[in-house]
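Structure record follows, encoded as C-alpha cells.
All protein chains but one are shown in place.
Our next item is chain A:
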Amino acid sequence: MNLPVIIKFVIDLLAVLLLALGIKGLSKVKSARDANRLAAFAMSLSVVGLLSYYLGTSGIAIQSWIWIIIGSIIGSFFGAILAKKVPMTSMPETVALFNGCGGMSSLLVALGVAIFPISSGQENFDFFKSLINEVSISVSIFVGAITFTGSIVAMAKLQGWLSTPGWTQSKVRHFVNIVFAVASLIAFFDLINGNTSSIWLLVIVSSLLGIGVTLPIGGADMPVVISLLNSYSGIAAAAAGFVVDSQLLIVAGAMVGAAGLILTQVMCKGMNRSLVSVLFGGSLSAQSTASSGSGEYTNITSCSVEECALTLEAANKVIIVPGYGLAVAQAQHTLREVTKKLEQNGIEVVYAIHPVAGRMPGHMNVLLAEADVPYEQLKEMDVVNPDFPATDVVLVLGANDVVNPQAKNDSSSPLYGMPVLDVQEARTVFVIKRGMSAGYSGIKNDLFDLPNTSMVFGDAKKVLNDLIGELKDLGVGEK
C-alpha cells in the first residue's frame, strides 16, 4: 500500500465514524446542533480524502477541476439560498426537494458510467464483475429516478401545485403502476443482456413509476412518503457506491436508508396507518366519506373570544394543543404572546404535542421553538395525557384528528386505534377553528359535540390577537 491509499483509508474510516456519531448525536436535543455540524464536517472531510487520493495517484486534470468547481458553486449556492429563505412551515416540501436532488445525482452518476464506461485500470473482461456493475447501475438508476420524480410530486402536492387527479383513486392506477414496474424489469434484463440503449427505457419508466406511485397519495400521508423517499435516496447512494466502488458511499447510504425506514415506521404508527395502506390505499378521505365518520353535528356550542378570555383568566392549569392550522396561520408567535400573559398571572401553561402534530413528527416542536416557547413546556402525548382530568382549560388550535375521541370510542371509525390526546377529559375545551370543516382525514370530530367543548370560530391568528386584547382588558399579565 502506498501513501495516498493509506491516507484515503484513514480519512474514510474517520468520516464514517464521525457520520455515525453525527446521526447518534442528532438524537439528543442538547447535542443535536453540534452533531449536525460534525456530520457536515465529516462530509467535507470525505471530499478532501477523495481529492487527495486522486491527487496522489492519477492526478486531477485542469479540465476536471473546472467542472468540479462549476458544479460545486452552483449547487452549493442554490442550496444555501433555499435553506436560508424557506419558511419553517414549508419544511416538509423543502426536505422533499433536497431529497429528490440527491436521487437525481445518483441517477446521473449511474447514467454517466453506463454511457461512458470508466476505465478501471484492469481491462481484463470479467463476466461476474460486469454483471455486478450492470446490476448496481440499474438499481441506482431505478431507485434514483423514483426518488427524484416521487419527491418532486410530493413537494408539488404539499405546495398545492398539484391536486390528486380523480383517476388515480380508481383501481386503474394499480394496473398502470404494474405496467411501469414490469417495463422497468424488462429494461433491466435487456440492459444486463448487453443492450445499452434500453437504459433510456429504464430511466423513463422508473421516473413514471415514481410519479404513478406518489400521485394518488393524499396530503395527510405525504410526510410518510417523504420519509420513505428519504430512505430511497440512501439506497440510491449505496447503489452508486457499488457503481464507483466506494465503501464510504455504501456505508453512508445504507445508514440513511435504514434511518429513513425507521422514521417511516414511527410516522405510520403515529397516524395509525400501515405502510401498505399509505402506499396502495389511496387517499384516506376518499375511503372514509361513506363510513360512519360523516354525520351532522347536533350539539355545537360556539362562544365569543371574551368568554374564552374570562375562562382562561380563572384557570390554574391550561394545556395548548397546537396543530398544523396554527402553523398555516403563522400564529405561533401570537400564541406565545397569549401564553406569556397567562404565565405572568401564575397560570401553568403546557403544550401538548401529538407525535404527528404539524406535517411531520417533530415539525410542531420546530415551529414552537421558532416562537421562543421554552423546550420544557412541550410535553409529548404519553406524558401529558394523564394530566387532562386535572386541567381547567384546553385550547385546541388548528388541530383536529389528533383530538378526536372517535379514535378511542368508535370501533367503526377509520381513526379507531390511533393514539389521540384525551382533551375531552379537561373541564373546558376551546376549539379555535375557521369553520366546521373536517380535518385531513375528512372525518367528523365527536369532540365538537361534547357539552364541555366550545367552538371559537375564526382565523387562529386573529382570534389569538383578540384574545390578547381581551386579556389585557381583564388586567391579565399587567404586573
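Simple rule for what comes next: a residue touches a chain if its C-beta (ideal position, glycine included) is under 8 Å from a C-beta of that chain, and two chains touch if they have at least 3 such contacts; residues count from 1.
Operating definition for what follows: contacts and distances are computed from a predicted model.
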Looking only at "Hydrogenase formation protein HypD", "ABC transporter substrate-binding protein", "proton-translocating NAD(P)(+) transhydrogenase" or "Polar amino acid transport system permease protein", the name UniProt gives the absent chain is "proton-translocating NAD(P)(+) transhydrogenase"
Quick one: which of A:I132, A:V172, A:A314 or A:A390 touches the chain that's been left out? A:I132
Candidates A:L50, A:V176, A:V328 or A:L450 - the one touching the absent chain: A:L50
Where the missing chain touches chain A, by residue: 19-20, 22-24, 26-29, 32-33, 35-37, 39-40, 43, 46-47, 50-51, 54, 58, 60-61, 63-64, 67-68, 70-72, 74-76, 78-80, 82-84, 86, 88, 91, 94-95, 98-99, 101-102, 104-106, 108-109, 111-113, 115-116, 118-119, 128-129, 132, 226-227, 230, 233-234, 236-238, 240-263, 266-267, 270, 340, 353, 355, 360-363, 365-366, 369-370, 372, 374-376, 378, 380
